[in-house]
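The complex is shown incomplete by one protein chain, all other protein chains being positioned as in the whole.
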Amino acid sequence: MIIVLKPSTPPEQIQLFADKLCNDYEVKVNRWDGVHSTVLGLIGDTHTVDIEYIDAQDIVESVKRVQEPYKKANRKFHPENTVIKISDNVSIGDGSLQIMAGPCSVESEDQIVEIAKKVKNSGATLLRGGAFKPRTSPYAFQGLKSEGLDLLKLARKETGLPIVSEIMRTEHIDMFENVDVIQVGARNMQNFDLLKELGKTQKPILLKRGLSATIEEWLMSAEYIMAGGNDNVILCERGIRTYENYTRNTLDISAVPIVKKLSHLPVVVDPSHASGKSWLVEPLAMAAVAAGADGLIIEVHNDPPHALSDGAQSLTPEQFDKIAEKLVALKACLK
Amino acid sequence: MIIVLKPSTPPEQIQLFADKLCNDYEVKVNRWDGVHSTVLGLIGDTHTVDIEYIDAQDIVESVKRVQEPYKKANRKFHPENTVIKISDNVSIGDGSLQIMAGPCSVESEDQIVEIAKKVKNSGATLLRGGAFKPRTSPYAFQGLKSEGLDLLKLARKETGLPIVSEIMRTEHIDMFENVDVIQVGARNMQNFDLLKELGKTQKPILLKRGLSATIEEWLMSAEYIMAGGNDNVILCERGIRTYENYTRNTLDISAVPIVKKLSHLPVVVDPSHASGKSWLVEPLAMAAVAAGADGLIIEVHNDPPHALSDGAQSLTPEQFDKIAEKLVALKACLK
Amino acid sequence: MIIVLKPSTPPEQIQLFADKLCNDYEVKVNRWDGVHSTVLGLIGDTHTVDIEYIDAQDIVESVKRVQEPYKKANRKFHPENTVIKISDNVSIGDGSLQIMAGPCSVESEDQIVEIAKKVKNSGATLLRGGAFKPRTSPYAFQGLKSEGLDLLKLARKETGLPIVSEIMRTEHIDMFENVDVIQVGARNMQNFDLLKELGKTQKPILLKRGLSATIEEWLMSAEYIMAGGNDNVILCERGIRTYENYTRNTLDISAVPIVKKLSHLPVVVDPSHASGKSWLVEPLAMAAVAAGADGLIIEVHNDPPHALSDGAQSLTPEQFDKIAEKLVALKACLK
Partner (left out) sequence: MIIVLKPSTPPEQIQLFADKLCNDYEVKVNRWDGVHSTVLGLIGDTHTVDIEYIDAQDIVESVKRVQEPYKKANRKFHPENTVIKISDNVSIGDGSLQIMAGPCSVESEDQIVEIAKKVKNSGATLLRGGAFKPRTSPYAFQGLKSEGLDLLKLARKETGLPIVSEIMRTEHIDMFENVDVIQVGARNMQNFDLLKELGKTQKPILLKRGLSATIEEWLMSAEYIMAGGNDNVILCERGIRTYENYTRNTLDISAVPIVKKLSHLPVVVDPSHASGKSWLVEPLAMAAVAAGADGLIIEVHNDPPHALSDGAQSLTPEQFDKIAEKLVALKACLK
């Protein structure tokens, strides 16, 4: 950690501050004097140093971390890729491409079972489906709730596909016991109480990037889960908010290689939410695979115009079938 | 609601779609044919129309709302300002300027009582203080929790100032029964389950704008609370995320007059979080008052360098005293 | 064009306004009355209608275009892909992948000729190099200017590679007569006077997207060049400005398929400037090809640490060689 002090700070104040840092934290303090400013460098384990405390000092002009603030999610301390086993056949992070597919919302037994069978045939390896839906409007369909989870389990029984579904509050964790991957939505990426509770389970967690979260904040949210003892975190890039409004969000494709460099956790891409338009799913999914993603999560609905949510970004099973074929071919070609 | 159809949609499909809209919703459908596209106009109560359903239709190129999607928060249906009574002496939204002041985190009885007394003397009318703290890092101080709330109540007893504190999960609502204003933080603005539960209470809710929430999304979150039956929502602009990184966030000063035009709810400004720098609090607070804000929420700490969180943006009581004087003078001059 | 009028506009004012629109432009006006607002729809050639004039009317609440504001760049009026012939062997937009490679700045004869030979061997089909450099600091190296152009021509003579270089002012157009592709940099994307003058030439123009330009604004800048009579515009996505600051810019990979849908012009991607980091060039270039880009423009320097500008994002010729091989293999696999 590097601390730039304000010009003309009295030497005795600098000394006092440096001494205090050494006492409060397990660090050594180096100092050098520039023409206009003095700079202090902290050496040691700076994870525990509260950067806001430093920044609040009257004599401090700016602070810069040299080490990343996350530890368990950091590739520097865990060089090999984390591989998360989801079922007997499905692992993520091992170099394979896992495709999660299914409707935005679970709507009925017929719907979810039919979609599950079709996407499995096309090559999907996990079934996604929303039971609890975060909706911007209180007047919009909010999901089938626990009944939706039951229908997902039924579809799993029929097809063998492990299931992925979104959780919205800590009180529901028990209800998700039998769900294979628990999704934390973009709007809850910094719902720290939820993250802490999920850290006490051993469930694979699909952690979506917040609407305007930096990569560092996203990894810090992963750190929240891991700090509780649960290392099974799958990161999911789903587009960020920018000034461009042709698409609902802007897919940050660079996040894939960056996250793989900074962290050992697997990363998947959601081209459906990133664009909000079904015709963009194919090129964005192709780009994600070419950029090194470990998986994809794609919305598929048997009847998009009648989908109860997010229809505009859903593919039909037939469209998905063609895209999945291309994705598998691309992945094979990259090896 | 205006629906632009794709070029060369067959007339019979247009007819079918228009008929379906009339059946499904209480609307009439007008149609006109341009050179390249056909446009449908929906007349009636379009609040219940699911814009995503429309957008998902194969034949639809784009959709545009004419009416806002929020109803209870909408000034069109409620022209007079909402005035929220917080205590016998304190109301917000009635043309007065209410100043909420206090530390980011409650730290001890001495700390909170001392600050409360000082800010009251300087003209603050509410006491703010965090008991549950949302922190980006799992390794940072997370607040005194219920003990913090008890200390706030103690400070209220000593000074008479009503208290404002942030809630982080639905299970804590009972614990906040005796708190005068419950704050929903920026990171929870779209924690819809929390909003719904708060909608069942009658507590004044201070709803902070999300880090990258549009004004419409913010008002939709207010609508969530109001749809549950609680009309006591105070909006709080606290800076948005932009590319500019000199400040932690960028204060969107325009949000003040815009929200007052679109909605009847009171709006306050948080210059401390918007800037993250204590020397910017004064000019931003002055700007907020000049732009028409109903109140301010300002961080004050008796010892900012030793504050357990957000010290860099905290004022000392002495600094606050001078600023409060200027703010009161400015407000008087604007009348 | 759809015009939503303010609630309770008097009918006679609406009539007057509608009549005026019919007189001023070659359009017909349709009207329908909703519960809260009246809506006017303009039918005809609305390209010439000044949307700001409409928006300025007291009685107007909002305006929405149905047709795009660009005409010559619009795929609706020109369905086939534009193919731009740059030299006997090099065309762009015909389904092939064109790779432009070379240093950020031309520095010396030895440098540019050596790099040109190497990138040609690796598969590059055009040579890029800056002679006039837009630099944020007035104290930074600003390029070799006309001497740099001469050195580029020398390297072309040695290798046969057509050359690409950036122009910075209208007075230099004559100097670029013998340059094969003239680049307009991101900072000049809305230097309308420069665009107009380039529209009077028949040179292929590589039009970089502005730092925070929307896709529509970018296509409008292409329209400026085309309106002058020059249809040879190549669009170049080079990253946009967002809140994320791990990378210098955020590559908007979605722009590739979107621009190809909205326009018939070819589009290339600049992964070097989009990321600012050489280790990100490979995954971003791969993603660009998978998303359908017609070409790439990549910085290669024989000695990146001693490059006079933008060294951090430059590859060595050896690194470029490996990446070019992968890109060509990927392109072959996609066919």
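Letters are used for the chains, namely A, B and C, taken in the order the chains are written, and counting of residues starts over at 1 for each.
Keep this in mind: contacts are C-beta pairs under 8 Å (C-beta built on N, C-alpha and C of every residue); 3 or more make two chains touch, one makes a residue touch a chain.
Computed from a predicted structure; not experimentally measured.
Taking the complete complex into account, the chain left out of view touches A, B, C. Contact with the undisplayed chain is limited, among A:I2, A:L16 or A:A329, to A:I2. Contact with the chain not shown here comes from a single listed residue; of C:I173, C:A227 or C:C333, that residue is C:A227. Touch with the chain that is not drawn comes from one residue among B:N81, B:T247 or B:Q319, which is B:T247. Within the complete assembly, residues 2, 4, 7, 30, 32-37, 39, 41, 43-45, 64, 66-67, 76, 212, 241-243, 245 of subunit A touch the chain that is not shown.
Where subunit B meets the chain that is not shown, the touching residues are 212, 214-216, 240, 242-247, 250-254, 256-258, 261, 274-275, 279-280, 283-284, 286-292, 329-330, 333-334. By the touch criterion stated above, the residues of subunit C touching the omitted chain are 47-48, 50, 52-53, 55-58, 69, 134-141, 168-171, 187-188, 190-194, 196, 210-212, 217, 220, 223-224, 227-228, 241, 304-312, 314.
Heads up, the rule we're going with is that only the chains that are shown with their structure count from here on.
The chain with its CA mean position farthest from that of subunit B is C.
With centres defined as mean CA coordinates, subunit C is found 32 Å away from subunit A. In this assembly, the C-alpha centroid of subunit B lies 39 Å from the C-alpha centroid of subunit C.
Separation between the centroids of subunit A and subunit B, computed from CA atoms only, is 26 Å.
Counting only residues that touch two or more partner chains, subunit A has 212.
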